[in-house]
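This is the structure, below, for whatever I ask next.
All protein chains but one are shown in place.
Letters A and B name the chains as they come in the text, with residue numbers starting at 1 for each one.
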Amino acid sequence: MAEQHLLTITSRGRGSVEITDEIAALVGYAANKNAAAGPTVNAGIAHIFVRHTSCGLAITENADASVRRDLETLMQRWAPDGDPAYRHNQEGEDDMAAHARSLLTGVALTIPFADGKLLLGAWQGIYLFEHRTQGHRREIVVTLLG
Amino acid sequence: MAEQHLLTITSRGRGSVEITDEIAALVGYAANKNAAAGPTVNAGIAHIFVRHTSCGLAITENADASVRRDLETLMQRWAPDGDPAYRHNQEGEDDMAAHARSLLTGVALTIPFADGKLLLGAWQGIYLFEHRTQGHRREIVVTLLG
Partner (left out) sequence: MAEQHLLTITSRGRGSVEITDEIAALVGYAANKNAAAGPTVNAGIAHIFVRHTSCGLAITENADASVRRDLETLMQRWAPDGDPAYRHNQEGEDDMAAHARSLLTGVALTIPFADGKLLLGAWQGIYLFEHRTQGHRREIVVTLLG
């Protein structure tokens, strides 16, 4: 099986948007559909891919929002906005910083599932990290493989 | 084919634990079992996922242990323990640092295999990096797709 969906998420500027429920719903839907049609997909992986270079995807702690605030603090150190060394700055001080942050977390995630449920740990959430200061419409391709 | 296994690894506190042999054994076992049952799985990927947010998985050099010690040195710079800027520190000075280190390497790996063998390079090992100072029991889901 390989099943593919397109999600569109609109960010409100720099920060994280949780998408765990959206991915879990696609995995649950696929399991139910296949159960009716014939052989059930018992196990596999969900692949999540964002089609941009100035945002990223990451799995991190889902209980205390200050974790994601502290990650922002660190990302600002790792790739400061408006660093004088940058040559790529056409779109503003956050332009190159956003590409660098995107490199560090990457633009793809893979998560195992079984019996229609993601096998995330209790404290794991799936997040889109918007790295631009302005909000953007972000396209995410979800592929379920089993 | 999609085949799934749960591994449990007990870490002894901050540092790396090699799990290459455990993953290789699952890939070898799957190849033999399928050879007996019918169509052999000739090629695919092994997906390794740790169900926690304060440890991580990484592939790195397997010959000289000082590589992993030097990586610890760098991770301490990238996400210092007890940084005064952190707001998330309920579980101690290593709490937020562990989440940040986990973000940098990620919690999932994918490795190709063929004919029952991982296609790692000669110097590549698979490691669980424990980022907390105390040891923990860590659950790893391994999914073989082919």
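Just so we're on the same page, contacts are C-beta pairs under 8 Å (C-beta built on N, C-alpha and C of every residue); 3 or more make two chains touch, one makes a residue touch a chain.
Given the structure is predicted, the values throughout are model-derived calculations rather than measurements.
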item: Full-complex contact with the absent chain, from B:T20, B:T60 or B:T133; value: B:T60
item: Which of B:G82, B:P112 or B:G135 contacts the chain that the document leaves out; value: B:P112
item: Touch list for subunit A against the chain that is not drawn; value: 2-4, 47, 49-54, 78-79, 85-88, 90, 96, 99-100, 102-104, 106-108, 110, 139, 141, 143, 145
item: Interface with the undisplayed chain - residues on subunit B; value: 41-45, 58-61, 64, 66-67, 69-71, 73-74, 78, 104-106, 109-112, 114, 119-121, 123-124, 145-146
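Note that in this section only the chains that are shown with their structure count from here on.
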item: Between subunit B and subunit A, distance of the C-alpha-averaged centres to the nearest whole Å; value: 20
